[in-house]
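All protein chains but one are shown in place.
Chains here go by letter, A, B and C, matching the order in which they are written, and residues are numbered from 1 within each.
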Amino acid sequence: MEKLRIGLIGTGYMGKAHNIAFKACPAVFPLSASIECEMLAEVNQTLAEQKAKDLGFNRATGDWRSLVNDPDVDVVDICSPNYLHKDMALAAIAAGKHVYSEKPLALNAVDAKEMTEAAEKAGIKTLVGFNYVKNPVAQLVKEIIENGEIGNIVHFRGTHNEDYLADPNTPFSWRLKRELAGSGTLGDMGSHIINMAQYLVGDINEVVADLQTVIKERPLLSNGQAENNNQYAKVENDDQAHMMVRFSNGAIGTLESSRIACGRKMGLTYEITGTKGTIVFDQERLSELQLFTNTDPSNRQGFRTILVGPEHPDYAAFCVASGHGLGYNDQKIVEVRDLVEGIFADKPMWPDFRTAYEVNKILDAAELSYKESRWVKLSEIE
Amino acid sequence: MEKLRIGLIGTGYMGKAHNIAFKACPAVFPLSASIECEMLAEVNQTLAEQKAKDLGFNRATGDWRSLVNDPDVDVVDICSPNYLHKDMALAAIAAGKHVYSEKPLALNAVDAKEMTEAAEKAGIKTLVGFNYVKNPVAQLVKEIIENGEIGNIVHFRGTHNEDYLADPNTPFSWRLKRELAGSGTLGDMGSHIINMAQYLVGDINEVVADLQTVIKERPLLSNGQAENNNQYAKVENDDQAHMMVRFSNGAIGTLESSRIACGRKMGLTYEITGTKGTIVFDQERLSELQLFTNTDPSNRQGFRTILVGPEHPDYAAFCVASGHGLGYNDQKIVEVRDLVEGIFADKPMWPDFRTAYEVNKILDAAELSYKESRWVKLSEIE
Amino acid sequence: MEKLRIGLIGTGYMGKAHNIAFKACPAVFPLSASIECEMLAEVNQTLAEQKAKDLGFNRATGDWRSLVNDPDVDVVDICSPNYLHKDMALAAIAAGKHVYSEKPLALNAVDAKEMTEAAEKAGIKTLVGFNYVKNPVAQLVKEIIENGEIGNIVHFRGTHNEDYLADPNTPFSWRLKRELAGSGTLGDMGSHIINMAQYLVGDINEVVADLQTVIKERPLLSNGQAENNNQYAKVENDDQAHMMVRFSNGAIGTLESSRIACGRKMGLTYEITGTKGTIVFDQERLSELQLFTNTDPSNRQGFRTILVGPEHPDYAAFCVASGHGLGYNDQKIVEVRDLVEGIFADKPMWPDFRTAYEVNKILDAAELSYKESRWVKLSEIE
Partner (left out) sequence: MEKLRIGLIGTGYMGKAHNIAFKACPAVFPLSASIECEMLAEVNQTLAEQKAKDLGFNRATGDWRSLVNDPDVDVVDICSPNYLHKDMALAAIAAGKHVYSEKPLALNAVDAKEMTEAAEKAGIKTLVGFNYVKNPVAQLVKEIIENGEIGNIVHFRGTHNEDYLADPNTPFSWRLKRELAGSGTLGDMGSHIINMAQYLVGDINEVVADLQTVIKERPLLSNGQAENNNQYAKVENDDQAHMMVRFSNGAIGTLESSRIACGRKMGLTYEITGTKGTIVFDQERLSELQLFTNTDPSNRQGFRTILVGPEHPDYAAFCVASGHGLGYNDQKIVEVRDLVEGIFADKPMWPDFRTAYEVNKILDAAELSYKESRWVKLSEIE
C-alpha cells in the first residue's frame, strides 16, 4: 500500500485538528494510501521536537523551508498564520509538493492568484481547509439542491458569527493586525460562509458590504501577560461584516460575519430558499438540517428535522446507526479522506486554490465596496 | 363611564381581527372607557349590513364618507387596502375624528407626511396597527435593552418572511399593483420589521437595498375564478427585499422581507446583539424569547428561553400563570387598550402617524437605493 | 337570535378566563345563539357587585344558590374550588340548568358518578373545562391519528408539569388540603393529561402509580400575610404523581404530573408513537406539533414542525393566515363555542360529566394503586 507522507507546519489549534484527522481517518474510511506523519515544523527546533513527540510525528524541524524541501514529505500542510501561507505554499509548489492549506488562502486576491497559478502550472494538487463543506450534512444539502428538491434557489442568508472577541478586554493578537491577517472577521470566518455559499448556490457576481470595527483598541500583552502600564493597540480590521450579494444564477442573498456576537460559539448558519422549498442549517447543531418542501400535502407541511445517518453522504463510515452524531473533528477526517483520495485515486479535490482564490476576490470586493460605498462586480477584481 | 365609539372601515382579515379585539379587550384590561362598535362601512350597503350583523356593530353604511362624518363615531378605524388610507385618514382628520389605521400608513413618504402633518395640526390622536410591537414579549425585549442588560446594541438582523405568494399559481391581486399597494413585500411585511427595528434599536440613518420580483406575472382572476384563457398580469412590485442599514446610535444591521419564502408562515424574526448580550426572537413562537448575557458565569452561559409571564409587561391581564401562551389576536387586544387609554387617559400612543411616516421614508429610501445602486441617507427623503 | 344566559360562580383565575371567552367568542365564531353575561356569584354581595361591574355582567349575588335558581340563567358556569363543584352542580341540575364546570369534576369518583347520573337523568347538557383538548392543534393530532397516519398507537407518554409550588416558601393554600382539593397535582394537572390521553388514545384499563409529597409542610398565611410566628401547615396531597397505564386498545404509556417541576410553566406535553409514525406536542409551544411518518422517503425522514393554520380544525375563525399563533384564552373560546353549539345546535359536547367521571376513576385508581403498591384495574373502581 502506498503512503502519503505529511509535512505539517504549525501545531496550534488547527495543527492539532489536522493531526487527529490524520490518525483517525484510516480507521474511519478505507483509503487508497496509508498516512505517515513524517515531519513537523515549528518556530524553533526545541518546540518542534516536543510537538513531534506529542503529536506522533517521525521528525521535527525549526525551519519550515527544510520541511518543504524534504524528499520524504509528499504533502505540505500549512497551519500557520495567514500571512505566511503565500511564501510556504509557493515554496512547496516549487519543491513539487502537494499543498493542503488552512484558510483564508491569502491576505488578498492578488496573492491568491499568484499561488493558484503557480500550483496549476506545477500540476500539483491543492486543498484548502474550509472544513464545514465536508460535513456530511452540507453534502446532503448539496444533494437535495442538485436533485431539484427545493426548486430554483432564490435566496441565501448565511452567517458565521462567533463571540471570541466580544469581551473588550480580550487582548490584541495577530488576527487584528492587517499585515498579518488581512481583513478581520470578513476573512477569518466570513470566508467560511462565502465558501459555503459558493458550494451550495454558486458563483457570486456582485456585492455591497458594510464593515465595522466596534472595539477600536485592545490591551497589549507582554510575554503573554497583560501589561501593567495599560498599553493598548489599535485594531486594524473589522469586527462585523455585512454583505448583500447577487449570484450568477439570479439568487440574491445576505452574508454576515461577526467576531463579537455575544453567545454565538459556532454560528455558521444558512437558510436557502428555493421555489419549492427551504433548507435551514445551524453548525451548532451540525448533525441535523431543517427541510421544508411544498410537495408535502398542504395541511401537513412543515420544516422537518433530518438527522444525518448512513443513507446520507459519508456518514456510514463513522457509524452505521442514524442520528448518533458527528463532531467538529469528523469534518476534518472527511477532508483528509479527500486529500488522500485526491492524490492517490485522482478524485476531485475541492475546494482547491482556485476556489479559494474566488473567495479572496469576494473578500477584496467587499472591502472595496465598503471603501467606495457602492456595489462592486467581481469582474472588477483581479 | 365614557364610551369610545368605533367606526370601522373594511371587514376583511384585519377588520375581523380589530373586531375581536374590540370585544375582548374590556374583559382583559380594565379600561378608562367602554368600547361601542357603533358603525361599519363596506363597499356597499348590503354587504355592510350583513357584516354589521355578523360582527356585532350597531349601524352600517356603504359609504365610508358618511361613517367618517357621523357624529356618533369617535374614532375612525381604517382596515381598507393601502391606497385608500390617505383619503380616509384625511377625511377623518378633517371631521375631527381620531384615527386608528392599518399599515403601511401610505403608499409613499410624501403622502404619509401630509397625513401626519394634518393629524398633528388637528390635534387628533393617531395609532397605526404595527401590532407585533404590542406583543408583551416585544415589550419585554425593549425593557431588557433599556435596562442595559445586553449593553450597547451593535447589530440588528431582522426578517419578515412569509410564503403566501410562493406558489406561482396564486393569482394576481391588488397587493401586486403599484398604484394600489405601493411597494411589494417591502411595504407590506418589511414595514413591520422596520417598525420593530425603530422600536427596539432606534432611528435608521442610512440604507442600501436590493429588491427583486421573482415571479414576474401571475394568473388573472375573473369573478374570483382563474380565467380559462390563461390571462396573466404583470407583478409590479418586489417579492424579496434586502437592506443593510445604519442606525443613528452606531449599530448596523440587515433587514429582509419576502413573500415567497417557502415554509415561513409568520417569519418575523430578529436577533439583537449588544456588547453584553444577545436577544433572539421568532414570531412563530411569539410567547418566548432567547436571551444570552455575558454576566452569567462563563461556564454556565447560554441562550435562555424566557416564557412570557405575569412578571412581564401586559401579560398578567391575559393570564395569571406563566407560560400559558399568547396568540396573534392578543396583540391586537393590547393595541386596542393603547387606543382607548391614549384617548381617554392621555397615555402615549405609539406608533402614531409620525412614526409610520418614518417607516414610509425608509421604504422610499430603499426603493431609491435600489434604483440608483447606492447607499441612501434618510435625510435625502422628504 | 336566541340567547345563552350565563350564570358564573367564581371570578378568580378561571372565572376571568371564562369571561374573556364569553366576550370574544361571538366575534371569532358564527354562533347559533348570542351570549348574555347575566349573573355572577361571589362569596359576598359587595365583591359580587364589584366583579359584575369589572367583568361586564348584568347582575350579581353573594349567594350562589340564588344564581343557580334564577329563572334568567340558562347555564351555570362553575369556577369555584374543587370541593364546591358537587353541591353546585347538583343544585344546578335540580334547577334544570345546563352545567359548565371547571375540572376536576369532583373530589372522587363516587361524587363524580352521582353528578353524572343526576345530569343524565335530568337531560341537561354538561361540559367540563379540560380546555387543552380544545386547542386546534390537539384536534389536528386527533385527526392525524384517526386518519391512520401514524398507524396503530403503541405508546403514549404524557406529562403535565408546572413549578408553581416548587418554592418551599410558597404558602399553604386550599389546593394542599385533601378535603378541599382531593388529590394534589394528580387531580389538579394530572387530570388534564389523563383527559388528553383519553381524547387521543382511548380508554385506560389498568394503572400503577407512584405518588410523593416532597415539601411536607408550608407556611401558613394570616390575612394574606406570612405569619411572624412561623406557623406551618402539613401538605396533605401529592407534589409528584407518576403512572404507568395500559389502554384498552393495547397501547401502553406513562403519565406524569408535578407541581414542583422547576422551570416548567405549562408543561403539558405528549409523545404518541404509532406503528407508522410519532407525534410530539408541548403546550408551551401550543401552536405547533411535531410529526414523524415513515411514509416519507427513508433518507428524507424527520420530525416536521407543523404550524397550525386555516387548513386545520377551528383555526381559520381566529386568523386566515397560517402560523400567526393561538394563545391560552383562544382554547377557552373554542370551548365556549362548543358550549353554545352543544346547547343550541345539538352538537356533541365533550368532555361531558361522564368523561370527567372516567377521569376521576383513574385518579382514584392511581391513589389505590399507590396505597396498595400494585396495578389496579379500572373495573375495580366504582
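Everything below uses one rule, namely that contacts are C-beta pairs under 8 Å (C-beta built on N, C-alpha and C of every residue); 3 or more make two chains touch, one makes a residue touch a chain.
Predicted model only: the values in this text are computed from it and were never measured.
J.: What chains on display are touched by the one that is not shown?
T.: Contacts of the omitted chain with visible chains: A, B, C.
J.: Just one of C:Glu38, C:Asp111, C:Glu256 or C:Asp314 touches the chain that is missing; which is it?
T.: Hidden-chain contact among the options goes to C:Glu256.
J.: In the whole complex, not just what's shown, which of B:Lys3, B:Lys53 or B:Arg304 touches the removed chain?
T.: B:Arg304
J.: Out of C:Leu180, C:Val214, C:Ala233 or C:Ala321, which residue would touch the omitted chain in the full complex?
T.: C:Val214
J.: With the full complex in mind, choose from A:Ser101, A:Gln283 or A:Thr355 the residue touching the hidden chain.
T.: The missing chain is touched by A:Gln283.
J.: Since one chain has been left out of the picture, which residues of chain C touch it in the full complex?
T.: Touch with the absent chain occurs at residues 150, 154-155, 157, 159, 166-168, 208, 210, 212, 214, 240, 242, 244, 246, 252-254, 256, 258, 260-264, 273-278, 292-294, 301-303, 373-375.
J.: In the complete complex, the non-displayed chain touches which residues of chain B?
T.: Touch with the absent chain occurs at residues 288, 291, 296, 298-307, 309, 311-312.
J.: I need the residue numbers on chain A that touch the omitted chain, in ascending order.
T.: 13, 16-17, 19-20, 22-24, 26-28, 30, 54-56, 162, 164, 265-266, 283-288, 307, 309, 318-330
The working rule: only the chains that are shown with their structure count from here on.
J.: Please identify the chain with the largest separation between its CA centroid and the CA centroid of chain B.
T.: The most remote chain is A.
J.: How would you label the chain A and chain B contact, same or different, if same means the shared numbers make up over half of all numbers there?
T.: Counting which numbers both chains contribute, over half are shared, so the two copies meet through the same residues.
J.: Average the C-alpha coordinates of each chain, average all protein C-alpha coordinates together, and give the chain whose average is closest to the overall one.
T.: B
J.: When the C-alpha atoms of chain B and chain C are each averaged to a single point, how far apart are the two points in Å?
T.: 35
J.: Mind checking the centre-to-centre distance between chain A and chain C? Centres are C-alpha means, answer in whole Å.
T.: Spacing between the chain centres: roughly 54 Å.
J.: Multi-chain contacts only, two chains or more: what residues does chain C have there?
T.: Within chain C, residues 288, 307, 309 contact more than one other chain.
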